[in-house]
Every structure is written in C-alpha cells, then in structure tokens.
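As you look at this complex, bear in mind that one protein chain is not there, while each of the others sits in place.
Up next, chain A:
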C-alpha cells in the first residue's frame, strides 16, 4: 500500500470516534501492537530526543524499502509511533521523504496531545525522515 492510502485509512479509522476517550483508547490499543525494536537496538543512538517519555527507533534497509521498529516506555507514545510506523515502514526512502504529513492534524493528534508530546511527535517524524534521507543518499 502507498503511504497516501495508508494515511487515508488511518484518518478513516479515527473519524469513527466521537470523543477523546475513544480516540485515546484506540491509540493505546495501537501501542500494544507496535512492532517492537530488538533489545540490542535500544541504544542511546536510537533514542529520540524531544519526548518526555523515552522513544527508541530503528530503521533497517530491506530490499529497496526501510523497515522501522520502535518502543517507548509510555503507552500513548507507543501508540503514536505505531501510527507512524504503520505509515512509513516498508516504504521506499524517496516516498518517505516526499510524504505529506497533514494526516497528523486530520486525526487530531497534534490538537489532542499536549505541546510537549507534540514536540516528541515532530522529533519522531524528523527521525523517520532522517533515516530515509540517509538510505536515499547511500543509493
């Protein structure tokens, strides 16, 4: 599936919820299903700065695509990163770099999460794009 299609799918899913509680419960659910990073990759290098909770992110090249795994010590953060990974894992570096990020606003993540957490979200996206940039340049 293309990034754009996945994003539309996520926006659709979130549009079913009436209030913040259902939305958060869904995020928590997504967090529980996050493809976990291997323990050996939970290094200082893979730690994303700018989040109040800890977030580790690891990207690996698989054929012409990048596969992301991650973990966090906070469950809501895990849920958010799960949304990002669902969108960007198994995608080409060039597609990741070009991806539009407005779906974040559409699912109300930026609006509904506190500014410090939103900063963490920005850092997560930045790190994903950095991986894409690094892999893209190597090619």
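Quick note on the criterion: a residue touches a chain if its C-beta (ideal position, glycine included) is under 8 Å from a C-beta of that chain, and two chains touch if they have at least 3 such contacts; residues count from 1.
Definition applied: contacts and distances are computed from a predicted model.
The chain not displayed here is annotated in its UniProt record as "Cysteine desulfurase", chosen from "Branched-chain amino acid ABC transporter permease", "Phosphate transport system substrate-binding protein", "NADH-quinone oxidoreductase subunit NuoE" or "Cysteine desulfurase". The residue touching the chain not shown here, chosen from A:3, A:75 or A:97, is A:75.
Those residues of chain A that touch the chain absent from the view are 20-21, 24-25, 28, 52-54, 73-77, 112-114, 117.
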